[in-house]
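The other protein chains are all here in position, but one chain of the complex has been omitted.
== chain A ==
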Amino acid sequence: MHAIEKIMARAAGVPRVGAGEIVTVKVDFAEVNDLYLQTIYSFREMGGTSVWDPEKICFVFDHYAPAPTIRSAQIHKEMRGFVKEQGLTHHFDINTGVCHQVMPEAGIVRPGMILVATDSHTTTHGAFGAFGTGVGATDMATILISGEMWMRVPEVMKIEINGTLPQGTLAKDVILHVMGQLGASAAVYKAIEFCGTYVEGLGVSDRMVLCNMAVEMGAKTAFMVPNEAVLSYVNQRYGTDFEVPVTDDDFEYPLSHVFDVSDLPPQVAVPHRVDHVMPIDQVEEVPVHQAFIGSCTGGRLEDIAVAADLLRGKQIHPDCRLVLIPASSEVFLEANQKGYIEDLMKAGATISTPGCGPCLGAHEGVIAEGEVCISATNRNFPGRMGSTGGAIYLGSPAVAAVSALTGKLTDPRKYWGGESV
């Protein structure tokens, strides 16, 4: 069996599972974000009175943190009421950050667990060797009541990535490239395992970037064999009480792809598809009105460090805004201690509350009709960040930072190491 199948078999209480089988699994942790008040409504409509386990459920207020409208304030209010009424032990209010960042930070995520959240990017937690998957509000309500959900055991697609990245190319470029090659529906209903020499050497943050965007290829979940970096992160925050699932030697992958990223140039996904990807030096000149660095894809300390290194002592272009939103308060504090926030503010950046920000077009930097945004986030669908008449290019935090500097889509390699050409 594959490690993912072993996780599912354990959670289903059976010795074996195989691809295509429908099983009912016990969920180890469930998270509801603040877009999903419907979860509470569905819970009550189904006759729910108390949740299955108040220690295994949390709410995270990230999409509307802090509330930009009266309606979203009302959503937070009703959710806080539910959290109190049910006596949930974990709660992440508007002062914490994006759910996929705050849960690992809080020591909730560990290898081998099944983590379900009302968010498609729950695949992120594959970075920790966990089975993370997204569900909708009513699905989640059934989980809150029963602690279980039915699932089809997915086929596992192996994506092997080898090589060492050249300077100026980041993990985001790698996953954009993979998506561009394989397409947005390459992994619908499937699980993706990322492996290869490149993946084995990655730190926690970069591993999260790859798994985060697995869902943009339709994947149900993502997986990476936990490496030293991940295990020490989990040991510090969660502890050591977990088992690392291991794929059997005789497991045969029904699908596999191999990439070498040794010569990969920085990439961008051009509007309006995540898989319309090309090397940045092949994109024609595009004026940029806003650069956004943030989200569960591009808002971690490493991303902010890259931006600070590229912009320290410089001024962004007068016709371009740079919105920077740390993915969590922990990230924000660290970036502040290291001086990155000061560097970026002096360069002209606008810093906003940890959370999703304009990633899904709710607030804190949405774009107008006719505007172009270069974004370190994960989706460039029409209207995702505001007006449907706007255009979103997806790129690495480095591409976003240097584009803010020049006011047009810019290849960051020219600016690496303090040079500016």
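As a working rule, a contact is a pair of C-beta atoms (placed from the backbone, for glycine too) under 8 Å apart; a residue touches a chain by one contact, two chains touch by 3 or more; residues count from 1.
Throughout what follows, contacts and distances are computed from a predicted model.
For the omitted chain of this complex, the UniProt record lists the protein as "3-isopropylmalate dehydratase small subunit", which is one of "Sarcosine oxidase subunit gamma", "Flagellar hook-associated protein 3", "ABC transporter substrate-binding protein" or "3-isopropylmalate dehydratase small subunit". Screening A:His2, A:Arg207, A:Arg384 or A:Arg413 for touch with the missing chain picks out A:Arg384. Among A:Ala137, A:Leu165 or A:Met278, only A:Ala137 touches the chain left out of the display. Where chain A meets the missing chain, the touching residues are 22, 35-38, 41-42, 45-48, 63-64, 69, 71-72, 75, 118-120, 134-139, 142, 145, 150, 184-185, 188-189, 218, 220, 273, 360-362, 366, 379, 381-384, 386, 388.
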